[in-house]
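All protein chains but one are shown in place.
Chain naming follows the written order as A and B, and within any one chain the residues start at number 1.
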Amino acid sequence: MPFEDAFTSFISVLDAIAVGVFAVTGALVASRKEMDIFGFALLGTVTGLGGGTVRDLLLGNLPVFWVKNPTYAAIALTVSAVVFFTAHIPESRYRLLLWLDAVGLSLVCVIGADRGLTANVGGFIAIVMGVITAVFGGIIRDMLGGESPVILRREIYVIPAILGAMAFVAVHSWGAPYSVAAIVGFTLCFTVRGLALYYGWSLPPYKSRPGRKAADVAPQPDPPGDGKETAP
Amino acid sequence: MPFEDAFTSFISVLDAIAVGVFAVTGALVASRKEMDIFGFALLGTVTGLGGGTVRDLLLGNLPVFWVKNPTYAAIALTVSAVVFFTAHIPESRYRLLLWLDAVGLSLVCVIGADRGLTANVGGFIAIVMGVITAVFGGIIRDMLGGESPVILRREIYVIPAILGAMAFVAVHSWGAPYSVAAIVGFTLCFTVRGLALYYGWSLPPYKSRPGRKAADVAPQPDPPGDGKETAP
Partner (left out) sequence: MPFEDAFTSFISVLDAIAVGVFAVTGALVASRKEMDIFGFALLGTVTGLGGGTVRDLLLGNLPVFWVKNPTYAAIALTVSAVVFFTAHIPESRYRLLLWLDAVGLSLVCVIGADRGLTANVGGFIAIVMGVITAVFGGIIRDMLGGESPVILRREIYVIPAILGAMAFVAVHSWGAPYSVAAIVGFTLCFTVRGLALYYGWSLPPYKSRPGRKAADVAPQPDPPGDGKETAP
């Protein structure tokens, strides 16, 4: 099926782009912390390769993808170096980055779920793998960079990844070709994440209730939907 | 040997319970930090599944246990969601949780050591695997939640896990059936942890001595056995 083959190649290219986009988000955290070039390289590669690395370890797909195909590692390192030497771009970069990150998120939740299906782990774990691939790079980045992990902020970031991975797995299980399932998953994830970015949606926090100690309840003025956004 | 078969099934049930109990401790850290439901899911699943995941990675038992048997992942996610919606239980929950955690600790140090023996790694590494399974979920939870890792607090928490795993491996090596070794290991671990909880035992800290710089020596009034307890 030539179209499906071509589509698979197309996805490989997009996968490499997603690695690069996530590496940029890692390198920009290094930039905010005024690190040296090795800090950029560490945070850039960990963010670009981290989610897929955790996924491959859990699935037992070893060696991990960037050891099998060093192009991914080369992309992450190169991107980190480029950001180190060029990060004096205007502030608008930040908004652009959020949208690039949304593209990466949407690609990677589908690709991660597909790796899970290929490893025959069943739909539920395949969805989990899609979500892990999409968000763990960012979690490790934020821990290394001393920032609050993205998953712990009240932003609509994980929901799109879950929805995208679920849609991909569902459409695939209905017998649709890979390309259709991937496009549906990508589109759903990107739409939800894009709406959240555009309208500044955030999630309601956990509300403490009577029965908890007063000392546990810090004042927390953060109404949902207040338009605040944080780096993905 | 029907009894041993039944006992193995019984242990599988207890293993699932331990995953759930540890997931509760993770979700309650998310509750203290007022996270959203994805923070609960992340901290709950990482705590419930983390120790066994690290163990399986180190041993090369891949894919990891919860990919092979997704029930564990489903339990951890469900428990985290339940805590998110019901955590407004009274303060007594905290004390109960410490005891539930002691049950989980005692189960998991034995199960982890048994996985090591099954992988033929020898008694020393089997004990190490029991301890890793018992404590690494909590270490990752505390790092993600921004709390001081449980192993770094002056509490009798690791000693019971070491003793339980050692007792299990020793009794097993003497030719006793799995059930006897497991019961001995569990009982020893639970007894020591229970006594530590009941009497508020803690460990003596490292004392600085002459020859160190004064700047290194922060005042540290923390006499052992002062009854202070911290979350497991």
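Here is the rule we use: a residue touches a chain if its C-beta (ideal position, glycine included) is under 8 Å from a C-beta of that chain, and two chains touch if they have at least 3 such contacts.
Every value quoted in this text rests on a predicted model; they were computed, and no experiment measured them.
Student: Touching the hidden chain in the complete assembly: which of B:11, B:27, B:46 or B:59 does that?
Tutor: With B:11, B:27, B:46 or B:59 as choices, the missing chain is touched by B:59.
Student: Decide which residue listed in B:17, B:98 or B:158 touches the omitted chain of the complex.
Tutor: That would be B:158, which touches the missing chain.
Student: Which chain B residues touch the hidden chain?
Tutor: Answer for chain B: residues 57-60, 62, 119, 121-122, 124-125, 128, 139, 143, 148-149, 151-152, 154, 158-159, 203-206, 208-213, 216, 218, 220 touch the chain left out.
Student: On chain A, where is the contact patch with the chain that was removed from view?
Tutor: 30-40, 42, 53, 57, 62-64, 66-67, 70, 73-74, 84, 87-91, 143-144, 146
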